[in-house]
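All protein chains of the complex are present and in place, except for one that has been dropped.
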Amino acid sequence: MQVTLKIFRYNPEEDRKKHYDTFTLEAEPTDRVLDLLERIKGNQDGTLGFRRACAHGVCGSDAIRINGVNRLACKVLVQDLKTRQVVIEPILGLPVEKDLIVDMEPFFDHYRSVMPYFVNDDPPPAKERLQSPEERERFDDTTKCILCAACTTSCPSFWVNGKYVGPSAIVNAHRFIFDSRDQAAAERLEILNEQFGVYRCHTIFNCTDACPRDIQVTQAIGEIKKALAKGSLD
Amino acid sequence: MQKHQYEVVVVGAGGAGLTAALYASRNASTAVISKLYPTRSHTGAAQGGIGAALGNTEEDHPEWHAFDTVKGSDYLGDQDAIEFMAAEAVDAVYELEHMGLPFSRNPDGTIAQRPFGGHTNNETGKPVRRACYAADRTGHMILQTLYQQSIKNQVKFFDEFYVLDLLIVDGKTAGLVAMELATGEMHIFQAKAVIIATGGHGRVWETTSNAYSYTGDGVALALRKGIPAEDMEFYQFHPTGIYKMGILITEGVRGEGGVLINGEGNRFMETYAPTVKDLASRDVISRAMYLEMKAGRGINGKRFMNLDVTPEVVNHYAEIDGRKNPDGSPYRVTASDILAKLPDIIDFCETYIGVNPVTDPMPVQPTAHYAMGGIPTNKYGEVVVDEKNTVLPGLYAAGEVACVSVHGANRLGTNALLDLVVFGKYSGLKAAEFANSEAYVDLPPDPEAYAMQQLNAIRNSSGKENMITLASEMKSVMAEHVGVFRVEEGMAEAVEKVRELKERFKDVRVDDHGSKYNMNLIEAWELSNLIDIAEVTAVSALARKESRGAHSRDDYPDRDDDNWLKHTLAWMENGGVRLAYKPVTMTKYTPKARSY
Amino acid sequence: MALSRKVGLLAGAKYKGGGPMLAWALHRISGLGIILFVTLHVIASFLTQQMGSDLGISINIFYESIYFQLFIVFCAIFHGVNGFRIIVLDIWPRLIRYQKESTWLEWFVILPLYLLTAFIMIRRFLAG
Partner (left out) sequence: MRSRAMPKPSWNLEYLMWIFTRISGLSLILLAVLGISLGLLMGARTQMDMGTLMRWAFFPNSNHVLDSEIPDIFLWANGFWQIMQILVVVFAATHGFNGLRVVLEDYTSPGFWQAALRFLIFLLWVFSGLVAIYVILGS
C-alpha cells in the first residue's frame, strides 16, 4: 500500500525556516516507521537527518513525534498507525539541530543531576550483596529505562519549563532510591524535593503513555512524592 | 580543527569501552569517543546472560567453563586466554554486582543463573546453570551500570564523535582523528594509548540481529593502517532470530525450556544433539535448522522453524527429559514464570509479529549475530600484528571488535558479555600502565590529511551509485554464499562480487553536502567499511578448506586439525587481501571430536 | 543554529495526550477560574458593603450572569472531583497505572452532577 509521510524539516545551514516535506512510498503493513525513514533517505532524499541504532526498541535513539505523539520510530508499525497519512516531527522541548535530530545535552544534564549511579560506601563482601527477589522486584520497573527522552519531551511541564528535571531523570532516581543495596536515597530525594524536582509534575501522564518500555513513569514519580510526604521509603 | 590530549583514548562506549575507561581512568587521564551516545551501544541489546561459574544453584567450576568454551570454539580458541577468562569471570560478575547491577535473584538473595547453549556439567554432560541474568535484559543492565559508574567517576566523554583514522607513527600509536557529528568539525586526539572497542559488523549480512551501527568501523580502521584481522571467516549465525526481521530471540528461551519444532511437529534437535538437544552450541543448531529446511521440513515448507516456549510444550518436554529443579523437584513452568523471565522477548514478539510467546510459538530463522574474528590481541588486550604475536605499542582492542581469541570458531552464549568486562578491564589497566611509563609520540605534520582525503573522495564522487543498492547487493551475496553453509564456487563468486562493489563504491552518491549531522556522508563511510570487511571475510573463508565451528563447508564437511588448526590473519594490501596463519595456543585440552 | 526549545501553547495543545492531559488542562483552567471568581467576589463584596461603590455592583452583575455562573459551577465541580481523584492517586501511587481509566470514570460523576445543577439553574433562570 502507499503511505504519505509529512516530515518536519530544518537545516541550519541552508534554510533558516522550518518547513514540512511530503514523501510518498510503498509500504508493507509490517514495516516499521523507521524502515520508511531509511527508505526515504536511501531513495528519495539523502539529506534527511534522524538518529537510529538498534532498530528494535532497546537503544533509545529514535524517539520522534508520530502523528502527534512521542514514539520510537522502530517500535511503530505501519499497521499500528491506522492511517496512511503520517506526520513525523521532532520531539518537543529540546532545540532542533537538524530535521528530526534534537540536542540531547539538556536531557542528559538533568539525568546526571539526580545521582543516577549506585552508591554504597561499605567495603563490598567477597561475593554478591544479597538481595531478595522481592527487594529486587521493588525497583524492577524503573531499571528498564533506555533514556530515549520520549517521556520528558512529552511532558507539558517540561515544555514550558526546561529546568524541570523531567520524568526520565526521576525514573532513574527511583531505580536507585528503591534499591535495597543503595545508600544515597536521602541525597537523591533532597534533590527531587527542590523547586524543579517532583513538584513540577502535575500527573499529566503523557510520559507514561509515551514510554516505549512500558514503565509506569507517573507511578514512579508518585512513589517518590509519597516517600517525601511521609518521610519514609516503605 | 581542534586538538586534544589524553593519555588514554577509548574508542567506543559499549560494555568493553566503558569497562576499559573505568579502569584506565583510575591511573591515567582518559577520554571516551563514541559515535553514539554511550547508552545506545549495542551491548544494551544483549539479552540472555553473562557466563560465570558462580555455582549459585548447582555445582560448577571455572575449569568446566573453560573446557566448555574450548569445546564450543571447536578447539580454535587460544586456551591460555580462555582459562584466564573463565577464572576471572567469577570476580568480574561480583564486581558488576558491587557496581549496582540489578541481577535477577534466587530466593536466598544470590544472583540467579540459567542454562545456556553449550554450558555443561563436565561430569554428566547435562546443561548447567551458568548464565547470570537480569531477566532478558542483561546487556541493558550491564551497559547502564557501566555508564552510571562512568558518570560517578567523571569519565570524560566525546559523544557523537566519529573516529575516522588511527594515527600510527613509526610503528607506535600517536592518536586518532575524529569528526564531531554535530558540527562536522575535525578533532585530533593525541594519545599515548588507544583502546579500540567499536563492536561488530553484522550489517554485512541480510538478516541480522545487529544494530544499524554495527558496521565494523574498528576492524576497517585497523585494516587500512596495515593491521591484520584475525579469523574473519568465523562469523556466528544465531539460530533464533525473528523470521525475516532478524531480531534476536535469546538462547535463554531455550534455557527456560523452550524447544525448536520443525514443520512435521518434531523436536528435531534430538537427532542432532542427543544429550543437550536444544541447548547445543549455536553453530550446531543453525546448521541443523538449515538442513531441516533444505529437506523441506521448515514450517509450511517455508524457511523458518517454530520456537515454542508455551508452558504446555515446555512441561511436556521437561517431563520427557526428566529435567529437575535445583531442589530435585520436577521442572515445571507456568505462564507467569515465562512472563517474568522473558518480558522483553514477549514484548518484541507482540510488537513486531503479533505473536504472544506464552500462547503461540515464535517463527525463527538463523540470523547474523556475532563476529568471532577481529583485531588480533593477546589476553591483555594488546594488539598483535603478525604471526609471531608482536605487540604494536600503545594500541589495544577489546570486545566484539577484538579477537583474543577466546571464542575461536564458535562463541558460546554469555561469553561475549564476559569477554567485554574481562578484557575491557585488562586492556584499560594495561593501557594506563603503558601511558604512565611512556611519552607522547609526536603527531605527524598533517594528522587529518588521510581522513580528509578519503572523505573528499566520497564527497566528490560522480554519484552514479545508490548506497542502498550497493548495500543490498553486498548483503544478499554474503548471506547467500558466506552464510551458514559455504562452498568453493559460491565463496569465489562472493569475493568477485564484493570486489565489483568496491569498485562501484567509488561512484557512490551522497546527497548531503552540509557539515552538521551529515549522516549521509557517515553512512557512505560505514558502507565502505562493510565492503572491506565483506571482502576480508569472504577471502579468509574461501581459503579455509575444512569445516570448523561457524565455518561449515559442504565441500569440506570435516574438521581438519592436521592442516587447519590455526588462526587466519588477513591484511589489506595493494588492493587485495594477503593471508597468513598463526598457531593456536594450547594448554591442556587436546582436540577431540565434538558432540553434544 | 539550533531552533529554540520553546514550545508554544498551541504546539503543546496539539500533542495527543488523551484523557489525563485534558484533565490536567481543565484542572488548571478551572482552578484559575475559581480563584478569579473568588478574588472578584471578595473585592466586590468589600466595595459594595464597605464603601458602597458602584464598581462592586457592576462586578456582581457580571458574575451573577447565568453564563458566568454556569462556567463557575462547572469549574467548581470539575476541579473538586478531579482534585479528589488526584489526591487519591497521590495517596496510593500504585493506582496511578489506572490513571487513564480514572480520568474517564470521573466524567461519570462530573457530568451528571453538572448537568443536573445546570438544568436546575437554567430552569430557574428561564422562570425568572
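Quick notes
Every chain is named by a letter (A, B and C) in the order it is written, and numbering of its residues begins at 1.
The working rule: a residue touches a chain if its C-beta (ideal position, glycine included) is under 8 Å from a C-beta of that chain, and two chains touch if they have at least 3 such contacts.
Everything numeric here is computed off the predicted structure, so don't read it as measured data.
Shown chains touched by the hidden one, complex as a whole: A, C.
If you put the missing chain back, the residues of subunit C touching it would be 28, 31-32, 34-35, 38-39, 41-43, 45-46, 49-50, 69, 73, 76, 80, 83-84, 86-87, 90, 117, 120-121, 124. Remark: the residues of subunit A touching the chain excluded from display are 130, 132, 135, 157, 160-161, 180, 183, 185-186, 189-190, 193-195, 197, 199-200, 225, 227-229, 231-233.
Going forward, only the chains that are shown with their structure count from here on.
For this pair, subunit B with subunit C, the centres built from the Cα atoms lie 58 Å apart. For subunit B, the set of residues that touch two or more other chains is empty. Contact with two or more other chains is made by residues 12, 97 of subunit A.
Only residues 10, 12, 18, 65, 67-69, 92-97, 103, 106, 154, 156, 159-160, 162, 202-206, 208-209, 216, 218-219, 222-223, 225-226, 229 of subunit A touch subunit C when the two sit together in their complex. Listed in rising order, the residues of subunit A touching subunit B in the complex are 11-14, 30, 32, 39, 41-43, 45-47, 49-61, 75, 77, 97-98, 101, 104, 108, 112, 116-120, 124, 126-133, 135-136, 139-140, 143-147, 175-176, 179, 181-182, 214. Residues 36-37, 39-42, 44-45, 54, 94, 97-100, 102-111, 134-135, 137, 140-141, 144-145, 148-149, 151-152, 182, 211-213, 245, 247, 344, 347-348, 351-353, 466-468, 509-512, 514-517, 519-520 of subunit B are the ones that touch subunit A when the two sit in their complex.
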